[in-house]
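Notes follow the structure.
Here the complex is missing one protein chain, while the rest keep their positions.
Chains: A, B and C, in written order; residue numbering restarts at 1 for each.
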Amino acid sequence: MLIIACPYCGPRPELEFRYGGEAHVARPVDPSTLSDEDWGAFLYQRANPRGLHAERWRHVHGCGRFFNALRDTTTDFFAATYETGTPRPAGTPADGETSR
Amino acid sequence: MADLSTMRTPAIEALVTASPASHLAALTALPPRTRFSFRGRPAAVTAFGTVLGFDLPQVACRFAEDGARRALWLGPDEWLVTLPDREATAFAGAAATALAGLPSSLVDVSQRSLALAVSGPMAARIINAGCPLDLSPDAFPVGMCTRTLLGKAEIVLSRTDEARFEIDVWRSFADYVWRLLEEARREFV
Amino acid sequence: MIIVGAGGHGLATAYYLATVHGITNVAVLEKGWLGGGNTGRNTTIVRSNYLFDESAGLYDHAVKLWEGLSQELNYNVMFSQRGVLMLAHNIHDVQSFKRHVHANRLNGVDNEWLTAEECRDFCPPLNIDASTMRYPVLGGALQRRAGTARHDAVAWGYARGADARGVDIIQNCAVTGIRRGPDGAVTGVETSRGFIGAKKVGVVAAGNTSVVMAMAGQRMPLESYPLQALVSEPIKPIFPCVVMSNTIHAYISQSDKGELVIGAGTDAYTSYTQRGALHITTHTLDAICELFPMFRRMRMLRNWGGIVDVTPDRSPIIAKTGVSGLYVNCGWGTGGFKATPGSGHVFAHTIAKDEPHPINAPFTIDRFRDGFLIDEAAAAAVAH
């Protein structure tokens, strides 16, 4: 059971959270202008890297808020958590790199 | 139409009656009270505080109280406010007036949940049978409150005293939560 | 040709390339050891009672191959058609499973409805006393042709068969890049042991598919999750079949060695750690203890995790890709073992002929562009 640092409530056990998949996937402003290819990619293609992964979590059984996290998928250690709408913290390795 | 008043009877009445006493870990059902879920931006928060009589707590996971009124921080823009039933109607009216024009939401959720208290030197240990939080006084001091889990059920947990916790739980989960706590209490009664 | 991944599916692909298509200049590259990934970590269940026509075609093709596999490979894969019983615990389950029964029968796949008592008669350890259960057993769907197979033997049997026909199986050889020519077509793969040239590369890397495909610049509709399983200490035969319960989340069988083999659920987040959290396994064991209270005192011997690659519609991809000469077989989620022979058979066809076999024609990557999804989420044992 992971410990996840909610940006609002502090470190809390994984049970209180729900995973939200890849972060920073912006919904296209005008889907009707997209090609089928791009729309399919938006809907279904995901980064799924081996290493650092920017992902969404929701503190569903706590403050209820969505937030973003950087986690290394080869170790399950978190490099950072940050509020939704804020950019990925500067100085963190790219997706797929390892955090330690 | 169903008589709404019957819904205020505890969903766990039979369990409460059969519950054994324990000075190490007492389990009690708390009397009904009115609950409001309040969500709002800063301007509304300030206005709401005036009606409430004190400022809503801004520190995460802390509650503030004055007399019989209590406001629990549940999220950055969400509070659970409890007050005696007799004050409910007047309070709701005053709040509606004060919040007029300010983006906010005030919902009476009194029927949704009921409250229990666990008290005694073993209270934290009993709750830890299902709650994964560190409940030591350092990590979860008096005055702290949070939504969390007890077993599979979501609860709002607050520490009102070194050796006393209150649990707000949805009515339909109440018997599950009560039984879970009873099971944990069994070696202390 | 190169096959990336020496699990059951990869080895089966190589075997059928050699036996059906006469292609033996094949290298199977494996970063770890033969059958060391999900093939050696799964709960060995084989069944074909999927809802949609496309799935029924694919999985029943596999079951038919399973039925003669020991004799074909001259290697006993211990395929045991002891029956898979899926329990229904609420009205929705009953309706859904009956729909499955009818759909399966229309597709020529055996499946039948049992009452709770019939379920208990079929599997005596099952508790159907509603007064002791949170979720009573209201009945179940039984596929008698379904069952289990010895997972390691499947990998070894295919490996022996492929090896005997000239296929090279290279272990401890991690693929580090996919090389492409000026026209974009595949020319070979870089590995931890050097470059290997090939006109065709089939990726069968299960949980690591996204990583391998990224080497060819391909983003995949996949997410890789941990999936755990566990076994008890071995006991004398007591459990005659496979029982699955989607609702309270348990599946269990007893191996020929005597261990109770139990599958847990996926963890919530993507991970390549090959391990999972304790609360996932305790959740499953709670369900096992409720369904089979006599097993409560049994102790678990081993617990492990694998990496499962999950598609948005919970159906696999067995297809050509946007890169000429690159083929992919992935997305089996939590249930790839059952399809091993069928998957290898049709994937070998796809690579050899550069076009899909009719059975895997619907299982393209393009379906996530075109919208022709094969949504089998309800048929999967794990709500993943």
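Note that in this section a residue touches a chain if its C-beta (ideal position, glycine included) is under 8 Å from a C-beta of that chain, and two chains touch if they have at least 3 such contacts.
In this text, contacts and distances are computed from a predicted model.
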Candidate names "K+/H+ antiporter subunit F", "NADH-quinone oxidoreductase subunit J", "Putative FAD-binding dehydrogenase" or "Polar amino acid ABC transporter inner membrane subunit"; UniProt protein name, chain not shown: "Putative FAD-binding dehydrogenase"
Displayed chains contacting the withheld chain: A, B, C
Any idea which of C:44, C:70 or C:209 touches the chain not displayed? C:70
Touch list for chain A against the chain that is not drawn: 1-3, 13, 75-77
Chain C positions in touch with the non-displayed chain are 32-33, 36, 68, 70-71, 74-78, 80-81, 125, 127, 150, 153, 156-157, 233-238, 255-258, 273, 275, 277-279, 282, 289, 293-299, 303
Residues on chain B that touch the omitted chain in the whole complex? 125, 128-134, 136, 139, 183-184, 186-187, 189
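Here is the rule we go by: only the chains that are shown with their structure count from here on.
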Suppose each chain is reduced to the average of its Cα coordinates; what separation in Å results between chain B and chain C? 46
Would you mind listing the residues of chain B that make contact with two or more other chains? none
Residue ranges of chain A touching at least 2 other chains are 1, 15
Footprint of chain B on chain A - complex, ascending: 1, 8-10, 12-13, 15-16, 61-65
Spell out the part of chain A that touches chain C in their complex, as residue ranges. 1-2, 14-15, 17-19, 21, 36-37, 39-41, 43-50, 53, 55, 71, 73-76, 96
Listed in rising order, the residues of chain B that touch chain A in the complex are 60-61, 74-76, 78, 132-133, 146-149, 154
